[in-house]
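Only one protein chain is missing from this complex, and each of the others stays in its spot.
Showing subunit A:
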Amino acid sequence: MTKTKVIYISLTIGLVLVILFSLGMGAMKIAVMDTVKILAKGAGLVKNVSVDNLAENVLLYVRLPRVLLGLLVGAALGISGAAIQGIFRNPLAEPGLIGISAGASLFAVLIIGFEAVLFVTLGNILGFYLLAFGAFAGAGLAAMLVYQFSKTDGKPNVATMLLAGIAINALAGALTGLVTYMADEQQLRTITFWMLGSLGGANWNMIWGITPFVLIPVFLLPFYGRGLNLFAIGEHQAEQIGMNPNKIKSGVVILSTLAVGACVSVTGIIGFVGLLVPHIIRLVGGVDHRVVLPASALLGALVLTLSDMLARVLVAPVELPIGVITALLGTPVFLYILYKDKKKILQ
């Protein structure tokens, strides 16, 4: 059990450090001590501290929402990735597999593609959130479809879910391609940027908007730890030990869709986090989902915040899409894991 504690403690420390650095780094550098001071003042803990006004504004209205968004999205992707891998009994699964990402992209691309028409009719009502709502609806719809198709004799069947996911992904991909083909140059840039994902649009409204969608799954999913452990030895076996595999399946799929759908809707598709983070946790701390789920949320938050910081500072003042960073960071690490320790995670 001490190993678990070490993992939690080091992840928490790492996360705090990354947050502090991340808040300070960027086009305008803010020293760590200043960051702490501004945060303390903002939270009303200290009163008589003199801080730079500009730094305070940048930190509270630009950096902080962005870092918080990174934390939420990272935690959501990490924990959903771990849970979905558990459900599918397949270490290569990720939330995208059940159509969440593809559904979200299709709707996002549709909205970008038909922007002109839509903005006239709906623009005023939904405003800037049109894209986010559309993507969220797309994610939910795709996951719903996959889930409905996977039902055999009233029970969700994992193998069918995988196949239905592949089919829905292919369909959504084809339709997305079709819309892309018809888009003009400006729309194409928007689409590409969205597809690679970015935390660039972060603001406080967005944070308040997605927080419940992310926090509820992040706090509820760890309760499925035992159930997911039993899933590893088989659904029937789980049932014999007193679990209801169908409840576990629907619970995990719904919560994951909620979290990932909400994130994708505001940031676009950020790949690799959901796949990679749980594997790193398993390598270090074992495969027990009761540890893997919360630890994946922590590590996911850490990795995404770090990636976002790198995306902002590497070629400043220009910003890289965060998907590029996660993939660039993730691929070598992942390949290294495969090369060195595949026996530990795969059969």
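In this section, a residue touches a chain if its C-beta (ideal position, glycine included) is under 8 Å from a C-beta of that chain, and two chains touch if they have at least 3 such contacts; residues count from 1.
In this text, contacts and distances are computed from a predicted model.
Its record in UniProt calls the unshown chain "Heme ABC transporter ATP-binding protein", which is the match among "Aspartate carbamoyltransferase", "Sulfur oxidation protein", "histidine kinase" or "Heme ABC transporter ATP-binding protein". Only one residue in the set A:212, A:234 or A:332 touches the chain that does not appear here, and it is A:234. Interface residues of subunit A with the unshown chain, by the touch rule above, are 86, 89-91, 226, 229-234, 236-237, 239-244, 282, 286-288, 343-347.
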